[in-house]
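Removed: one protein chain of the complex. Kept in place: all other protein chains.
As written, the chains take the letters A and B, and residue 1 is the first residue of each chain.
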Amino acid sequence: MQRLSADAPPNNQSGVSSEIVGFTPRTIDWNAVRVFAEKNLRIAMRYPANILVWAFLPLMWFAPYVLMMVAIGGGSSVHFTEISGFEDFIAFAVIGWFVYTYVDTTIWSIGQNFRWEQFSGTLEPLFVAPVPRTSILIGAAISDTVSTSISALIMLGTSCIIFGVGYAVTAIVPIILVLMMMVVALFGFGFMIAGLIIVFKDPSVLTELIDNVVFALSPVSYPIQVLPRAAQVAAYALPATIAIMTIRELAIGGAAEVVSFLSTIGALGLLIVAFWVLGLLCFRYAERWTKKRGSMGGF
Amino acid sequence: MNNLTVEIDKLSKTFVSVKRRAVVIPTSKKEVEALKSVSLDIPRGNVYGLLGPNGAGKTTLVKTLATLVLPTSGTARVLDHDILKQPEYVRAVIGVCQGNERSIYWKLSARENLVFFGKLYRMTQSEAKERADELLGMMGLLEKADEKAEALSHGMRMKIVFARALLHDPEVLLLDEPTQGLDPTFATDLRNHIKRELSHKTILLTTHYMHEADMLCDKIALINEGEIKSLGTPHELKEDVRNYDSLHIRVVGIPDINPIKAMPEVMSASSTSRNGHAELVVTAQDGYDLAHRILNVLHEDQNLKVEHFEVKEPTLDDVFLKLTGRRIED
Partner (left out) sequence: MTQSSFNQELQKREGFRSELCAAQAIAVRIWRVELSYPLSVLWFIAMPFVWLIPMLLTGNAVSGGPESVNLETLTGTSDWVSYVAIGTAVLGLTMSLMWGTANAFRREQNAGTLETLMTTPIKKGTLIWGALLHNIQHGGLGVVLQLVGSMLLFGVSLNIWGILPALAIIALMVIGMQGIVLTLVCVVLLAKQGWMVIEFLASGLTLLAPMAYPLAVFPPIIQYIATASPLTWSVDAFRNFLIFGLAGPAANQAVAALLILDTIYLLIGMVLFKRTEKYVRSKGALTQF
């Protein structure tokens, strides 16, 4: 507490002030990202039941799809194999849902993070801290990705047992690579949603709408070929579509063509850049928009 | 029907909180006695105040009368309706105003809020609308009647909350800290309204503002740790401390008040400091005689500059202090 003693010089030459003098605002403060992610994970670990809940609830949501496929198609479907290239539509759907869990988390949690901080009464202290809000968003996104991974893996394991499906683990490294790139691209997508939420202030309905539209466009339980032409184009512009298709190919077939794999990586790289630029711009614009109207408090 | 509107009979409330491990296994049990055999009768048309610090049991008493909390033992009657046996009847004759602007719907307009609640009090649409407009007019809010509550100021929202309590023209009003957090103008408006327009009502008012209790109440119950310590008119209560004076001293610097507290005539001494200045309040018997000695302690012994010195009449806070050893605003 030397720095606060009465003997300390009262001007900027002192130790305490040098931090302030050296302070320059950053676009993203990675230290804050880490601190915020750690804080969120620490809180998440205090509620281990939540992670289990999120492992089993999605199972109950996608089981109706699988059961419906069984009721309509019986054990197998020639039509499905023709359009998708896969024989087992249950294995097809389960891996689709596994990857989509990350999309679901991005849509629900990143956008709503500020809302949760507000409910716990910590939003104002966070907003007055000299930390860019994007760092808070990224921190939340990282911690959510970690807890989602645990839930999603439990869900995948349980689904394999219940529905009797199995996947090749030979291509695990490329699967992880594609999954990680998709998650990073999704962060950018999440920033866009966060921006929309601070403008519309109606998070549950807005996220519900976005989630359902993205879900309908994503090839989760059906191949992209069943969508109308325009919807297919829109689907490819989503960060998860290419990743779901590639991961499915790797997990069911155990391998992928080198050229097609590399083009996937290239496309995901482009999507990352596009979504981060768009997402950050959108969030900043939204923040300025609400500040101008003084409606941040209401949110 | 007797002349007593509210009869509180040995009302006790103990809150028990149990800490559990793994949801079911109790590990520790904590009991808090919020009300300890409280008895109080309020005659028709009187305003009674409950004065006490935070956590004294005021809100628990109001909530128990409003049938929101079940007592552990004892009961109360409001217009001869028992709060335990006939809670619906009690709710029909009381109006409750809790000093919380969140107790109305912010997405509805002032009028919509009042019409909605009016219907819950069994009014028809036209009756509710007529009554809403009457009250909004009384509160000076008719022009804002169709604006959503979220667009109104805090004071205006509190006026709607207050109007809501008056909607069904109840005989008994329970006002729990009605002016808390209000800006002084609105608070004065509301007090004047209670004084002028509601003089025929039976009112139980909780507050920790002494001047509010002094101004509005026919009788005041001083409540501390769930017990009513004294009941009387403001004048009667102050009788107890008639021989006491309240010395208010402002000094530059931070005084040591222990030597003052040690003086046998001193009932209490407290000090609050801000920006290098301290405000001392000393309550003592025959304060004028003691003033010289206290000033000496501050000026001579502690070398502090005395900026201001004043001897005041004792307040309800001093009465409370004498009875409980703590101040209301502690």
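Here is the rule we use: contacts are C-beta pairs under 8 Å (C-beta built on N, C-alpha and C of every residue); 3 or more make two chains touch, one makes a residue touch a chain.
This one's a predicted model, so the numbers in the text were calculated from it and none came from an experiment.
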item	value
Which of A:28, A:57, A:168 or A:262 contacts the chain that the document leaves out	A:57
Hidden partner chain, touching residue among A:226, A:262 or A:277	A:226
Candidate in contact with the missing chain, chosen from B:68, B:145, B:267 or B:295	B:68
Residue of B:56, B:96, B:110 or B:319 in touch with the missing chain, whole complex considered	B:96
Which residue of B:85, B:122, B:195 or B:261 touches the chain not shown here	B:122
Those residues of chain A which, in the complete complex, touch the missing chain	49, 53, 56-57, 60-61, 63-65, 67-74, 77-80, 82-84, 89, 93, 200, 202, 205-206, 208-209, 212-213, 215-216, 220-223, 226-227
Chain not shown, touching residues in chain B	13, 15-16, 34, 60, 63, 66-70, 72, 88-89, 91-94, 96, 98, 100, 102-108, 112, 116-117, 119-123, 131, 134, 148, 164, 168-171, 200
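Criterion: only the chains that are shown with their structure count from here on.
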item	value
Where chain A and chain B are represented by their mean Cα positions, the distance between them in whole Å	50
